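Below is the structure I would like to discuss, written out as structure tokens.
All protein chains but one are shown in place.
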Amino acid sequence: MWRDALVVAGKDLRVEGRSKVALNQVVPYSLVVLLLFGFAFDQDQPLLVQAAPGLFWLAVLFSGLLAVQRTFSIESADGAADSLRMSGLEPAGIFVGKVVAVAVQLLLLEVFLAVGIVVLFHSRLEGAGLLAASAVLSTTGVAAAGVAYGALSMGTRVRETLLPLLLAPVLAPVVLAATEAWRAALGFSSGDGWRWLGLLAGFTAIYLAGGVLSFGALMEET
Amino acid sequence: MRYPQASGSSRLTRVLGWSALAALALNTWWGLWLSPPDVVQGQFVRMLYIHPAVATMCYAGFGVCALGSVAWLWPRLRSPRWDRLAVAGAEVGAVFCFATLVTGSIWGRASWGVWWTWDARLTLTAILFALSLGYLALRRSIDNPHSRALASSMVAVLMALTVVVDHYATVWFVTLHQNETLFQPDPTIHGWQLATMLVSFLAFGLVFAWMMVHRYRLEVLEERYEREGFTSALEARRSEALPERRVEVPAR
Partner (left out) sequence: MNYVVAAWLSCGAILVAYSARTLRRERSLRRSLAPKDGPRWR
């Protein structure tokens, strides 16, 4: 399964590397989202610093939706989806591969967004270990739930509106936990950030397991 | 289908429906009139005779949905009945979830002064409601019955998980919400309050059952309608090709 996953991940990342859609479209979109948050908070500096972790993860969530839509839209051209089904690659491997590809793209985006909140919101980044660990876990969780629900909704006629509706409540706990972990790392709350990390690990594990188990059936049906 | 065509009721729904109405009337009489106001909460305690029961029926709905979904997923048990049960449970559960949020919000405004607060229990219930709307939207967007059942069963499992976490939220997290009233080792509720609360569970339980039966039947009707539509479309096609021959619609 891992080899199949690597094949799919490599393919997806190569497609992105050549088309540069995430780079040219999703990254600027996330930047605009940050700017909009700034305007929405009326450039209130102290408030923005406090809110930065939450706004960061919201921006990741919105961009993640686009990244997931993209990972499936590349399959819809030229009957790629059917080729994928008939390729003999293990469905679980395809799932993991897509999750890895989406997660990698999102993690790179997060580096960019982190710079963004430092510059735009005057955040001070500390506690790098907790920040990085929670980012990896929550990104994986977002990617896993996204790819699984993406597969669910891709077969429908209303996928553009259905996917956000399905995904947002599912990802709400992940966003919450990630925000709290970052707030603890940045010193905004006295809570134990590592406990939130545990919660993140739990969710991510559940979403990954669920996706691995069900992707085969989903691919057949949709 | 064994129930008469002309009306929507059968023996079962008549029994359920009338007893539900009777129990609701009893609940209203005892709840709003006979039972005394609380020492601490005053008149607001009367919310106790709606909100917990409605919330429990919300859980019941999603529980049934999850059960139906799992049963449908099980290879040897698979049958359209389980899928119908699942959608009925989800829709009725969603209605009760909405009622839970509304009554809870009003109670919150009355006793805490705010229409909403971000504690674990309220937030999880709101997420549950959003999930159920997603479930129903997903179902509406897939025409193939098999794919529809498969896709929705996955969301159903997630809804069930949320129900579990929501239920234990007052225990696992620090919340503003009241803890379990009934199943404590030393319950502080008794007398008229306890009796009325039990009546409320009975009343809303009957309402729940009545709604489930009707929703299940509605699903059966929808399926027939889809099949009929397909069959008659096929027949229309065939008779187009051979205008001299009248093709008989096969009786089912």
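Of note:
A and B are the chain letters, set down in written order, and residue numbers restart from 1 in every chain.
What we mean here is this: a contact is a pair of C-beta atoms (placed from the backbone, for glycine too) under 8 Å apart; a residue touches a chain by one contact, two chains touch by 3 or more.
Keep in mind it's a predicted model, so treat the numbers as computed, not measured.
Considering the whole complex, the residue from B:Val70, B:Ile106, B:Leu161 or B:Leu198 that touches the absent chain is B:Ile106.
Contact between chain B and the unshown chain involves residues 1-2, 4-5, 8, 28, 31-32, 43-44, 46-47, 50-51, 54, 92, 95, 98-99, 102-103, 106-107, 109-110, 207, 210-211, 214-215, 217-218, 221-222, 224-225, 228, 249, 251.
To be clear about the criterion, only the chains that are shown with their structure count from here on.
Those residues of chain A that touch chain B in the complex are listed here as 148, 152-153, 155-158, 162, 165-166, 168-170, 172-173, 206, 210, 214, 217-218, 221-222. Across the complex, chain B meets chain A through its residues 127-128, 130-131, 133-134, 137-138, 141-142, 144, 146-147, 150-151, 154-155, 157-158, 161.
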